[in-house]
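Beneath this line is the structure, given in structure tokens, with notes to follow.
All protein chains but one are shown in place.
Should a chain be cited, it is by its letter among A, B and C, assigned in written order, with residues numbered from 1 in that chain.
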Amino acid sequence: MFFGLSEEQEQFHDYVKKFLTDNVTVDEIRKIASGEDVALQQEIYGGLINLGINALLVPEEHGGLGADLLSAVAVAQGLGAGVGPIPFAGAYVMAPIALNLAGSEAQKKKYLSQIVSNETKFGVGLSEYVAAREDAGIDLSGDKANGKALFVIDGDEADYFLLANKGGVLFLVDAKDQGVEVTKLTSVDKTRSYLELTLKNVIAEVLPESEKNPEIAKKVLDAGRIIFAADSLGASESMIEKAVSYAKERKQFNRVIGSFQAVKHMCAEMASDLEPCYAMLWQAAHSFDHSPEEARLQACQAKSHISEVAKMVSKKATEVHGGMGFTDLLGLHYWFKRIGLNRQLLGGPELIREEAAEIQGFNQ
Amino acid sequence: MFFGLSEEQEQFHDYVKKFLTDNVTVDEIRKIASGEDVALQQEIYGGLINLGINALLVPEEHGGLGADLLSAVAVAQGLGAGVGPIPFAGAYVMAPIALNLAGSEAQKKKYLSQIVSNETKFGVGLSEYVAAREDAGIDLSGDKANGKALFVIDGDEADYFLLANKGGVLFLVDAKDQGVEVTKLTSVDKTRSYLELTLKNVIAEVLPESEKNPEIAKKVLDAGRIIFAADSLGASESMIEKAVSYAKERKQFNRVIGSFQAVKHMCAEMASDLEPCYAMLWQAAHSFDHSPEEARLQACQAKSHISEVAKMVSKKATEVHGGMGFTDLLGLHYWFKRIGLNRQLLGGPELIREEAAEIQGFNQ
Amino acid sequence: MDLNYGAEYDDFRKDVQAFCKEYQGVSFKSESNDNEMSDALSGSSVNKKAAKEVTRSEWQKILIEKGFIARAIPKEYGGYGGETDIIKSRIIATEFSKAKVPGGMGGQGIDMLVPTLLEWGTEEQKQQYIRPTLHGEMIWCQGYSEPNAGSDLASLQTKAELIDGNWVINGQKIWTSTAQYSQMMFCLVRTEPEASKHAGISFILIPMETPGIEIRPLVDMTLKAGFNEVFFDDVTVPEENIVAKRGEGWSVANSVLGHERGSLADPNATMNRLNTLINMMKEQTIDGRRLIDIPSYRDRLMQVQGKVMASQAHSLRLLSSKINPGQNVKLGGMIQKLVGTELRHELEGLAIDVLGEIGTLYEDSPYLKEDGSFQFTYMYFLGLIIGGGTNQIQKNIISERGLGMPKEPKVTEAS
Partner (left out) sequence: MDLNYGAEYDDFRKDVQAFCKEYQGVSFKSESNDNEMSDALSGSSVNKKAAKEVTRSEWQKILIEKGFIARAIPKEYGGYGGETDIIKSRIIATEFSKAKVPGGMGGQGIDMLVPTLLEWGTEEQKQQYIRPTLHGEMIWCQGYSEPNAGSDLASLQTKAELIDGNWVINGQKIWTSTAQYSQMMFCLVRTEPEASKHAGISFILIPMETPGIEIRPLVDMTLKAGFNEVFFDDVTVPEENIVAKRGEGWSVANSVLGHERGSLADPNATMNRLNTLINMMKEQTIDGRRLIDIPSYRDRLMQVQGKVMASQAHSLRLLSSKINPGQNVKLGGMIQKLVGTELRHELEGLAIDVLGEIGTLYEDSPYLKEDGSFQFTYMYFLGLIIGGGTNQIQKNIISERGLGMPKEPKVTEAS
């Protein structure tokens, strides 16, 4: 019996976290966020692709590493810890899982190996499936898709977009299709891409199993939620580390502020609330692969609970930094904003808790 | 322009608070709560009746003081502050308001003057009107009432019970009616009476205006909620006072514990959250008499918000007292339990917030 | 309880209403130092289509002439020359807000420097600075905080030495808003290095054109609001630019500091924002369901509404205590900054949550609600939770001065 990340997963995590710490200083994040240094972003992206994060969840038969979701969680924690400015949750988790579960043999063969070779990149837009805002929503008739998808993630250089209609039918559209109009959306978190798609009579390549089994779209969603929870957990962990070490150095009233009980207790509260989240998250990821009957509830609860804890951490850690926490100088706000965006992606806490109740049959 | 309790209301309040501080020590509360000293309870009751709390809300034409609800709030704050072990919210606020608004001229003449002379006492049971639990509920047909009323307040020595059916029709039943079966209920707060009534073909004396105007029952409810909010506010104020003064005396680690930032901040948090509640409460009471269109929302929000603040205060103040807060020695728990009971009476915060939303037309 | 202001004030209100009617739709010829988010912060909606144009400075003069601002400031210094009347101030604020007519200028010159000079300044200083400040022709910034003197402001190290009848200033200030637009700075400097921490500080007025001043913009987490760092390298100003005596700077600063703390989170602005949020929750939908019909959002909304109502009622009680000297609400005033900033931050966070992914949008998008101001204000009020005496410091103050709890034992050596 071993409850936790395996040695290999720990290594994955530590590598990602260290890679970002070493290669992505706050100055560099700033340049990437402002769009000033696209080359740098590409370089970082390349470095992490070299590690194989793209191949992680692709089955071995298609050339991937065939790892489980917990391995992806280990990576996501590292990306959150270093506000990794690259695609992951959509492109390398939700897309391969969707293709593998819902794709035809031909589709799997074609696309999964292209994910491994990184020839083909996928943006993912399930927001309308989760909760449609404004006049968004996609109408799928035969092999034609029309409508609007908001908040597509990982789509900046995408060759294809993985989308879903309200019924959970998953399909791909080619980014080069004439009917696809792409608009960039700017969120608070500029380290990740965020798009709006307008589809006019676009050819939709349906992943056939998703038509037969609406549980597949839910499963893809679970995976995405677990990954965003992992990202927020990693970001929270970093914010606490930064707050604690700032409090040990910063002096006011002839003392390091970390010797004031108020500051100490804020740090203790953050750490105490975050600590059980690791196990919660890992259990959800483990269940995703090994105890599917428990996975949905655990994924929902992990996403909503960790989002709440992370919000608290993002506020308190900023407060511990005092005025410096509010400036751009330390760049602490990149973590704050990362947590802020993750919180809303694929459903905010209230909506997900409604789902958690539904899963347990609590809603009439 | 003057926003606050008038000098007279302040005096009322201070008198009640001082009367209880002087006459009702923790030892005496303990005896009253355990039912050991009924005579003492009667004595206290008598002392407060002498002050005229029974006549407060009865119009002058019926021999009362004709005061406004804010005066009753001043009294209720004092009762809460000293965990006054006497009837008030039901017997001397809701009952006279109900009789005055909904009674026929004959009923007013008869009952209101009897409230002033304290010949007749009223228990009040509106719980089923607010939110019926279990198989409770009262069926009113013609002049006969059948059913069960839970959580009747102020009913220990009542001559009559003021009740309502689900439609808000208010009526009186004679406690001596053979069909009235009274069972005592024990709540955590043993300083106040709590009854269950079973009615079998009991003669119901309807207050006729309440049949014509269902707003009257709501108004009676508003008054009750404002009074319970006032009681919790007074109890919270006392708990903070006790916590602060304990923290100034108790020493640990060679310091008074009130010099520890953790303890200071707990006290500051309690005080900061409670302080705006005074104005909120007074405004609600003032609106009850002078701006009826604003009163319902203000009453709901005052009851739910102050209940939440009081719950927080009751926990933190106990924590500041450390182990002594948990014992019966200081009797702090009488305030804790008073706040606990008030929170649920006439609707807990969630239910009342639902009503607050309804009042504003937010529910579809 | 008496919520009526009386006949005199009813008449005054009519005057104000008439004025507002006359000037409805007034707008400003563009001047530089407007903050694009100032409307979100003040909770008001922007009146974008304007009928009449005046300059900020002209508008100031009109308002002073009517006694709507600078009411209690003597005529000889450019004020209206009347009595302080906070009920009238409130009536003005309410009616201007209702009619969406812009109020007078704020800023650290008018809010802080003018009252300071009235209390501590020499006749020459009053003559020289108050009028142009009131007229909006002299903008001031505040030089208080330093990188190593934040919560512990009194440990500030910027030094001023009196050399040949001039103060020669060296050091650095931080969190200096509007420094880049200001003609003047009022500044706390250490003039008596031998004296104890608090007794060594003086209050000095510095023209921002003086050679040796360097202003570096300090970008904050919103990437919008304008703070600065200001560096002094042998900045030389005349000896008479000191306000009060040497070493009295701490007292001078404290005499108006409380005022700033209270004004950081105006309950009326918070109520306006709440109403904006409610309207938005009635309009926006998720899967066709109105946001306000989603019970868990609605319950949070009701919780916030309760707090906002309490705050607003509380501000009336504070107002009352100012005009009814017997009313003691000492603690009531102290909590305003703590409670107000936390509440506002919570409210803006709720707005983001109900908007979900739309709530994460920022800067520029057709889907932005209220110009993306919820995200901006959510962060900005986190800044205010920290700034102006962090809320941890506020809790110290409330417990010590409000509840009479003992100070923490002093520590002399750094641990």
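Heads up, the rule we're going with is that a contact is a pair of C-beta atoms (placed from the backbone, for glycine too) under 8 Å apart; a residue touches a chain by one contact, two chains touch by 3 or more.
As the structure is a computational prediction, the values presented were derived from the model and not from experiment.
Across the whole complex, the hidden chain's contacts among the shown chains comprise A, B, C. The omitted chain makes contact with just one of the residues A:Ser236, A:Ser304, A:Thr318 or A:Asn342: A:Ser304.
Interface note for the absent chain: among B:Met1, B:Val26, B:Leu51 or B:Ala131, the touching residue is B:Ala131. Shown as candidates are C:Ser89, C:Gln127, C:Gln183 or C:Ser296; the residue that touches the absent chain is C:Ser296. Taking the complete complex into account, residues 295-296, 299, 406, 409, 411, 415 of chain C touch the chain not shown. Annotation for chain B: contacts to the undisplayed chain at residues 127, 131-134, 150-151, 185-189, 194, 196, 251-257, 259-260, 262-263, 311, 315, 318-319, 322-323, 325-329, 332-333, 336-337, 340-341, 343-345, 347-351, 353-354.
By the touch definition given at the top, chain A reaches the unshown chain through residues 1-6, 70, 244, 247-248, 255-256, 258-261, 263-265, 267-269, 271-273, 275-280, 282-283, 285-286, 290, 298, 301, 304-305, 308, 350, 353-354, 356-357, 362-364.
FYI, only the chains that are shown with their structure count from here on.
Separation between the centroids of chain A and chain C, computed from CA atoms only, is 39 Å.
With centres defined as mean CA coordinates, chain B is found 51 Å away from chain A.
In chain B, the residues that touch at least two other chains are 260-261, 265. Of all residues in chain C, those touching 2 or more other chains are 392, 395, listed in ascending order.
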